[in-house]
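Here it is, the structure, as structure tokens.
Note that this complex is displayed minus one protein chain, with the remaining chains in position.
On to chain A.
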Amino acid sequence: MDTTTGTPTTAATDDEGAEISAPDAAQRADQHLHLLRPDDDVPPGGHVTILAGGLSHERDVSLRSGRRVAESLRAAGLEVTVHDVDADLLPFLDANRPDVVWPLLHGASGEDGSIRDVLELVGVPYVGTGPRESRAAWSKPVAKSVVLGAGLCTPEYVTLPQSLFRELGAQPVLDAVVARLGLPLVVKPTHGGSALGVTLVERADQLPRAMVDCFAYGEVALIERAVRGVELAVSVVDLGHGPEALPPVEIVTSGPYDFDARYNPGRTEYFAPARLDEDVLSIVRAVAVRAHEALGLRDLSRTDVILDPDGVVQFLEVNVAPGMTETSLLPQAARAAGLDLGRLYRSIVNAHVRH
């Protein structure tokens, strides 16, 4: 059984091993106010193709994200086509040669790097992280071990494939998990977003059911110690001047922050920026920027963390294709920073063209 323990520290360290001090982080974070520089106002006059849909469990969310970003970009003066990932895509790209492709695909080929591999194969520039880095970030255990290596903290966890339960029998393995990690636990598929297949397990007798629900989405489960605390989502944007964190968004739900809570307005309360002291916010931002850098992400990402009662920022997971729906977190963070979404998205496209 592969167990990994996060090292609790109150602040992350940067590449040189020095602690990120709050003022330094705050200074970096304040840059978001300058995200949109005057030169970003120049429309590229180009054509953007948004990829949305796909054949994943998150198709619906992706379609919604795609429509939202397309609307914003059109309002900002760009020519935008939304295309599904299907047999017509490559002929379409070949015939139209868009200036930039923006994959707004959630789950499966959209985030596991494979679509990005194909975009590189056909030589079309695209927004977002490259294939290899996407693949690493898409795997929750790989992402956790990378950020651990970068000095961040993450809840203790195990990754267990379904086949192992078949070989060893379910109960002894689950007993060992509870003995080691305690309760409550979070069970989730190692790959996938939108909290699909995720269960918060309060009692040991809920574990078998949680495993069944998880394995319906994927072959391997990640079980981690559930950390109580302030749930935060931190979006990071890089417009060509280095990654900068937008204001962290605090998430308060009556129950678990599950799929329903994410996409149905009303079940969740968001606070953007989070109701935390400025120096704590700065540390949270720095953690997200650190995760973005450590994983080699490009253009934009969203890191989900929990601020535990000891003030430790616990990394949960990162998204290379953050949701862009009407209730999604990156758009909320951008608005909290006073940014116009159309201009921000256009700047992401512009910055990318300049890369």
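The working rule: a residue touches a chain if its C-beta (ideal position, glycine included) is under 8 Å from a C-beta of that chain, and two chains touch if they have at least 3 such contacts; residues count from 1.
We take it that contacts and distances are computed from a predicted model.
Chemist: One chain of this complex is not shown here; going by its UniProt record, which of these names is it: "Aminotransferase class I/II-fold pyridoxal phosphate-dependent enzyme", "Molybdopterin synthase subunit MoaD", "3-isopropylmalate dehydratase small subunit" or "ABC transporter ATP-binding protein"?
Modeler: The record names the chain that does not appear here as "Aminotransferase class I/II-fold pyridoxal phosphate-dependent enzyme".
Chemist: Check the options A:133, A:238 or A:258 and report the residue that touches the missing chain.
Modeler: A:258
Chemist: Pick from A:118, A:142, A:170 or A:252: which residue touches the chain that isn't shown?
Modeler: With A:118, A:142, A:170 or A:252 as choices, the missing chain is touched by A:170.
Chemist: So one chain is hidden, and I want to know which residue out of A:208, A:296 or A:342 touches that hidden chain in the complete assembly.
Modeler: A:208
Chemist: In the complete assembly, which of A:66, A:197 or A:247 touches the absent chain?
Modeler: Touches the omitted chain: A:197.
Chemist: Residue by residue, what part of chain A touches the chain that was omitted?
Modeler: Counting over the whole complex, chain A touches the hidden chain at residues 53, 55-61, 63, 86, 162, 165-166, 169-170, 194, 196-197, 208-209, 211-213, 215-217, 258-260, 263-264.
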